[in-house]
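Removed: one protein chain of the complex. Kept in place: all other protein chains.
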């Protein structure tokens, strides 16, 4: 349902064109200094940029703390964070209420909720609800940093163009300022051209976001079902548009030999490490101490400005639909901070379960 | 931890070289006819075959029902299913207690459980524990069939060789009798050759298992976090050796355009369908009524009969290790029924949540 | 933590003197007509009356619906309900920050949250947070009524004075308008005198709230742990000041014989009933179809206007404390709608699990 996590647990609410989007964070330790600006910063990263990829919907998206913080510090009580929706134009959606957009949840939401779903802008199924994930993720990241865990995501691939391999620090430093959140400036330029091309063709384009975490201790993850990979995959697949998740060598592991894929153990400063990291930082569902590497496949934005075939759900007849409104040609850059948030939330929950994060921060 | 599901909930226990592997199924409706042979059949499919891919460990693996069944019918009480371990040879493992096998959970389990983990045969992290999944999955499949839902998995790809596209019925009929669980006989032969080659080189090989479900109604899945895809991915990633999961067009969606990837809606016998099925049967985390398509990347078996570099965890020094014992060159065929089981378990839970499966079967 | 329920799940947030108190209801079926006034009505019942028992804090407590309702009907998305705090006077609390009030959670909250808890007015531990329970309960009651289940609570006993036994309908009709929510007008007058007496003595007084539910089908409750009684008791014990819960004959069952306590089965209009109802509507943790009867012991209000001994937590020395502020002499009447809410929430969750409440209301 709308909650995620065990000891660090979030519950989200709100719709694209309703009054607000919000989240309640339960299990946040007491004693964490927390200002609205801390969260605002993360939320701003999710906003449509001035870049080529984005919609022109431009809300200020001002974060408000409704509970759980007293004198600038968390109290141990649930933290409720909220953004009021402001720049909402629902006029276009009323027209297409019974015309589900291909690739969207319009039809399945209509069927599941008997037509009572808020269809405006995708309602509860809009990408906008990921603002809740990012707000909660901002707190998770602050907690993780305190135990030496850093999370970073970047646009690894857009439309088939892939960034060259880089180190964690370089990615972290470069991706944040790139309009496409790609750490490789050259690839970013090529991606930009491709996005422009797709826009001109009234089409859209997808890609791959890679998430990295370092500083993880050995031992996070609760086999056999609440594995590090399983929980991460589940969390990531809550992001609309993600259709696949892989860890380490991932799908490539299906092709290579065991002798290539196995990561030999070695010693580094008396610490057990692996020479390679095809496992992507997890063995048996448990973190190995090596960097966590996860990749998520983002499908091309479903909303495209071309006529598409659909079905009129009222009249039950074939219809043609051209989606209006403001849409991203490529959602990948905006998905980057959301992937980071989902990783942070998942890791923070595991860190609490492992006793790594104290219940009171002093 | 070791439980999965909400209303149809399994709890697994047991180790590779302990006394048994078992599972408790909670939430199984009353009134389901259930014989040990029903479950035995599914478990037998997971056993190493006589084929090229498999280990020579050959236990009878006889399923016993310990509770929850009375007069051949489920009672509504928890069903406990058990297999006693018999053909256990732990001699080899004692020798390598402090020598973690590359690609295995030996090291992470050692670290997480302070060396108290049962290391024999991988203990709790052995593929053998998936027998528990298969036992529980057998019940889930029986319940699903009653609401018209069929699940099938097959070896889609081994070592890069991919079976040609086929229809659900054909896959279901052909894969089950193929030694590699591949529905395409020609591809199966090529895969066999590759496996022989890998065996000769004392190496191993991976592949891709594809899972399919048809007969799903529209509406299974509980957004935003308990999505159909998210829960399936989490369940599948509990299978040792799975390193990636994708739905429908999956990672390929990252390359194609929105106009290609979107599935246009159409009508078929008055029912809303999609012309293509790039979504893989789910939109917005909710089943669309189209066949569910999921693919899982299986890494090459970590146990290979070659010397590999590891670290002696006692002496903290580099060591060389040659894994003895009996191991599958390619785990893909044996993973097929396990993928089916995890799909069945996940779908059954959603079916119960949707009220599709009654609490009492009359 | 701050969530309750499985399929009908609430998550609460907010503090006594913070910005608001609120609740997110997850799992509410789509299609339920819902107006702010529906919820307002229930919340108003919890407000301090003009009667003898109550505090003089008097906020309008206006309920706002933040999400999950569209065109006056629930959408199936989480419903967030909020009350902004207005009439807040925190001046008195600052003074007693380190002086925990006897009988309150001040000390345990201080210790558990390292002194970071919002101590103003009891913060998260104030009775005010039960406004969240009542808001959510209002929705649960609307759902229950649709399956013929009615819930009613009343002040059965105050300060040892007990109302005479009455029928469900009479209780429901009479209690609601009585200033003390006692269905027996004569007892109510005696209770009033007792409360006046306690007030004059700067003391406080407790009592017993009885909760009743009728129209329950046979079969609600999920043994062995999620029993009807167990879940109700847990929910009720979340109400501050409740120190005991009993069902049917309850503690009196400890004294009488089996032959007296057993309820003989009988037939009524072809339906199985029991002649007496010492079981209180549940056998083996499952509803029997007879009226549910639960009683909750409410301790006397901890805040009294007399000097009491406490410990200065800063200086670690004995101190004297006279609690100022506005407090109820007897919390029992205000607890009545809260008990009703907790019963409704628990029963609604079971009703959803039993498939009694549909996922879409048409």
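Quick notes on this one:
The chains carry the letters A, B and C, assigned in the order they are written, with residues numbered from 1 in each.
Basically, a residue touches a chain if its C-beta (ideal position, glycine included) is under 8 Å from a C-beta of that chain, and two chains touch if they have at least 3 such contacts.
Since this is a predicted model, take the numbers as computed values, not measurements.
Here the missing chain is touched by one residue of B:123, B:264 or B:300, and it is B:123. Of C:190, C:253 or C:360, it is C:253 that touches the chain left out of the display. The chain not shown here touches chain B at positions 1-3, 9, 11-15, 18-20, 22, 24, 26-27, 30-31, 66-68, 70, 73-80, 82, 112-114, 116-118, 120, 123-124, 359-362. Interface residues of chain A facing the missing partner chain: 6-7, 353-355, 358-359. Annotation for chain C: contacts to the undisplayed chain at residues 1-4, 12, 100, 102-105, 107-109, 111-112, 124-125, 129, 157, 159-160, 198, 201, 203-208, 218-219, 221-227, 229-231, 233-238, 240, 243-251, 253-259, 261-267, 270, 272, 274-275, 278-280, 282-289, 297-304, 306, 308-311, 313, 316-318.
Heads up, the rule we're going with is that only the chains that are shown with their structure count from here on.
Geometrically, the chain at the heart of the complex, using CA-atom means, is A.
Each chain gets one centre point, the mean of its Cα atoms, and the points for chain A and chain B are 27 Å apart.
One simple way to say how far apart two chains are is to compare their mean CA positions; for chain B and chain C this gives 46 Å.
Mean C-alpha position of chain A lies 39 Å from that of chain C. Annotation for chain C: residues 359 touch two or more other chains.
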